[in-house]
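What follows is a structure written as structure tokens; I'll ask about it next.
Only one protein chain is missing from this complex, and each of the others stays in its spot.
So that you can tell them apart, the chains are marked A, B and C in the order they are listed, and the count of residues begins at 1 in each.
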Amino acid sequence: MHLLVQEDRFDIGRETEAFIAGLRHAGAVVTFTGLVRDNGGQLAAMEIEHYPGMTERAIGAIMDEAKARWALEDALVIHRYGRLGPQEQIMMVATAAPHRADAFAAAEFLMDYLKSRAPFWKKEIGADGAEWVAAKASDENALTRW
Amino acid sequence: MHLLVQEDRFDIGRETEAFIAGLRHAGAVVTFTGLVRDNGGQLAAMEIEHYPGMTERAIGAIMDEAKARWALEDALVIHRYGRLGPQEQIMMVATAAPHRADAFAAAEFLMDYLKSRAPFWKKEIGADGAEWVAAKASDENALTRW
Amino acid sequence: MQIDILYFAWVRERIGLPRERVETEAATVADLVAELASREERYALAFADLAALRVALDQELSDFAAPLAGVREIAFFPPMTGG
Partner (left out) sequence: MQIDILYFAWVRERIGLPRERVETEAATVADLVAELASREERYALAFADLAALRVALDQELSDFAAPLAGVREIAFFPPMTGG
């Protein structure tokens, strides 16, 4: 299990390759990458605030839960904070399992919980001011399926 | 939309990076990578046979269907044939969408259909002979959810 | 009419060749299968259990009841195992 909470950019290609290179038995790898959407060119930047310490604990607990529920050989979470430009990579998740159903389910589970239970807050900086991104009811509802 | 059916290895890191670099608006990217499982060290190699011509048509049709069903900005399928060693990468799928639900659903849909509707056949070469991989009822059943 | 027949995976191995061109008047896929099975033992063996086989007509999945009129290429193979 690998968890990185960092301000720096990460190299999606290199991270995916290293994750797969470290596997010994898995048959299925799923990755998710979240990108800053440009909102039709209206977005200048995104600022991500987080709660140091709790972030690592919360994500660690979510990863432990995923490991307990599915036959995972490995999992990876990288999440950035700080100021990001349009189309920059915000975060990634990777899961590896013997079969694809487990790899997909674990990746979706991790994403659903990261969205609503990891202490990050996004602020969109636009041409006409800044605004905190509101949590979506659909994201909270997504948790009920697990 | 990008489709490659090839004997050569592919570089998962570079392909993922290039796929993401080509996006302009997507907020969510999902990739799936299939690896040759070593069956507890019993597998010497996997041979993948395919039906040239039909393979491209079948996968193209599946990709068109995914594009019609979900708000995809882009999709990629790479599938190899020929002889592969344990833990080698067999294939990959990538999907990009504004939101994660669409990217995940489209990737799972593509995988389910590739498993049972794209003309590939796998043969496992072991220490004590070779055997064609049997199609699983669970893979056929997976199609009913779409 | 002339038709190209392709075999894949264990169907190819059982019949012993990847493709052949045949002259046939079979009206349906099932008729062609019966014609081939009556020809030689290896065909009879390959086509013994049709439920274990899939068929494609001109590179589109089809079924054994389908008519052959106008078809140029037919392929027989076991259920696919891609991905």
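Keep this in mind: a contact is a pair of C-beta atoms (placed from the backbone, for glycine too) under 8 Å apart; a residue touches a chain by one contact, two chains touch by 3 or more.
Since the model is a prediction, treat every value here as computed from it, not as a measurement.
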Among the chains presented, those that the missing one touches: A
Option touching the unshown chain, where A:25, A:67 or A:123 are the choices: A:123
Residues from subunit A at the interface with the omitted partner, ascending: 34, 49-51, 53-54, 57-58, 79, 90-91, 111, 114-123, 132-135, 140
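The definition used in the following text is that only the chains that are shown with their structure count from here on.
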Between subunit B and subunit C, centroid-to-centroid distance (C-alpha), Å: 26
Centroid spacing, where centroids are CA-atom means, of subunit A and subunit B in whole angstrom: 23
Euclidean distance of C-alpha centroids - subunit A vs subunit C, Å: 48
In subunit C, residues with contacts to at least two other chains: 83
Residues within subunit A bordering two or more other chains: 100
